[in-house]
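As you look at this complex, bear in mind that one protein chain is not there, while each of the others sits in place.
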Amino acid sequence: TSAAVEQDVHTINIAYGNQPGEPLDQQAHKWAELAEEESDGRLQLNVYPSSQLGGESDMIELAMRGNNVIVFTAYDFLMDYVPDLGILAAPYLAEEFDDLLYLTTTDWYADLENDMNDMGLALLGKETIYGERHLMTKTPVTTPEDLQGMKIRVPNNNLYIRAFHALGASPTPLPLGDLYASLQQGVIDGAENPLPVLQGTRTNEVTNHLTLTGHMKVMSIWVTGTGMMDDLPEDLERILTETSEEAARYTHEITEREEKEALETFKNEGMTIHEVDQELFREAVEPFYDSMPAWSPGLYEHVLELMEERPKED
Amino acid sequence: MKIRSMIEKVDDVIATVALSLIIVIIASNVFFRFVLSQPLTWSEEISLALFVWLTFIGISSVMKRNEHVGIDYFIRKLPKKWFHFIQWLRWFVLILVTSVVFIYWGFLLMIDTHWKVTPVLGIDFKLIYVAIPLGGVLALYHLLTVAIRRDKSWFMQEEGAVQDDDSSHR
């Protein structure tokens, strides 16, 4: 019987850039565990952390062409394919993560997902939360004026570049791996990311100030090819999709806990922490929303309306 | 005749121009960032695009001179007839890899990237990846001409030489 079972095993490759041990790595392993469990071993997920199989955009390209790979990415990356999706990563869009998660359940999102499907890309783990992004710098930043001309490392991505331009900084795109050395050597003046990532890249060792700007709440997403999904038997496709959300929800708590722990560590290590009036930054970033030519007209307003409609539970 | 001599030289010219541009762009970026505090956001993606061109067209330049790094120590121990045969086998592997990996698969990769553009300038990746099949075609041209000429330095064992003299190119 073991031979018969083995014939049925579908092996799937899961690729991401995060390091082993990070919340996202834990999520991937949880997903592998759940998928294997619920499919009685017919789904086998191989995980490849640290960009072992390649960078995000190369992997998305492979996924789109139906290769056997699922890639972790963010909505700002998917802008290259369906521009409007990028707004989900825009600065100061939502008050809380629940607003963003609600957006993924709307018809507006379903339409965009259809556009993705038409390009050959399928979305999984829509409930993945990557974290709230803050700013770490060498000199104190308490108002947007302090940011003028500061060289801030951002991901090599138009959304981040334009957002930090709007804030008055000089956005400097660099690979995450070059971050530490560039700060140490003064090539840049600061960096931004969720706190656990700033801790993982040891940014706190080469900066003195943490400004809790909360400039972006980042939801993330797993992407694969519709081709690969269609090749799976229907029940396995369902199990893969369901367990992706289950693993995403499982990780919410871990992400939140690690954010708190990171902040605690930074405090204990004597880093100066600035609680700032985020409203000032929100106002400063407003020109950003007019500077994204690829977006549909009125997109920002429409998304704000949608979030208003979210049924609030007490 | 004129076209032929152009084809013979075009790889050197393209690769050299790409190298020069990379040097100018990166050095300028240091100036713009360090002196003017205005980093050129596009310098990285442009120089990486030129780097792809430099490498894959440069591969043809190296092929033309038969200078790709290999180990001929063992086959030089063999009788001349065997040596001769293995050099043709080597030539065949070069043709195979060049035609399939560089030209055919490189072309497929290029035409499949119609949606991909660079993040800042929005350059179509087709314009970057076309360097792979193009470099392959140029290299294939050189491989075919050495076979037609039965070029001695490719297929015959020269007396006494362990490796060709001008090793500073390696």
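Per-chain residue numbering starts at 1, and chain names A and B are given in the order in which the chains are listed.
To be clear about the criterion, a contact is a pair of C-beta atoms (placed from the backbone, for glycine too) under 8 Å apart; a residue touches a chain by one contact, two chains touch by 3 or more.
Rule of thumb we're sticking to: contacts and distances are computed from a predicted model.
Missing chain, UniProt protein name: "Tripartite ATP-independent transporter DctM subunit", from among "Cytochrome b", "Na+/H+ antiporter subunit G", "Tripartite ATP-independent transporter DctM subunit" or "NADH-quinone oxidoreductase subunit A".
When the full complex is examined, the chain removed from view is found to touch A, B.
Listed residues A:E61, A:D76, A:D99 or A:E132: the one in touch with the omitted chain is A:E61.
Touch with the hidden chain on the side of chain B covers residues 12, 15-16, 19-20, 22-23, 26-27, 29-30, 34, 44, 47-48, 51-52, 54-56, 58-59, 61-62, 65, 67-75, 86-87, 89-90, 93-94, 96-97, 100-102, 105-106, 108-109, 112, 129, 132, 161-165, 167-170. Mapped onto chain A, contacts with the missing chain fall at residues 11, 13, 46, 48, 50, 52-55, 58, 61-62, 65-69, 175, 177-178, 180-182, 184-187.
The criterion applied here is as follows: only the chains that are shown with their structure count from here on.
Remark: chain A residues 57, 61, 65, 80-81, 119, 149, 151, 156-158, 161, 170-173, 187 touch chain B in the complex.
Across the complex, chain B meets chain A through its residues 33, 37-39, 41, 44-45, 112-113, 115-117, 119-120.
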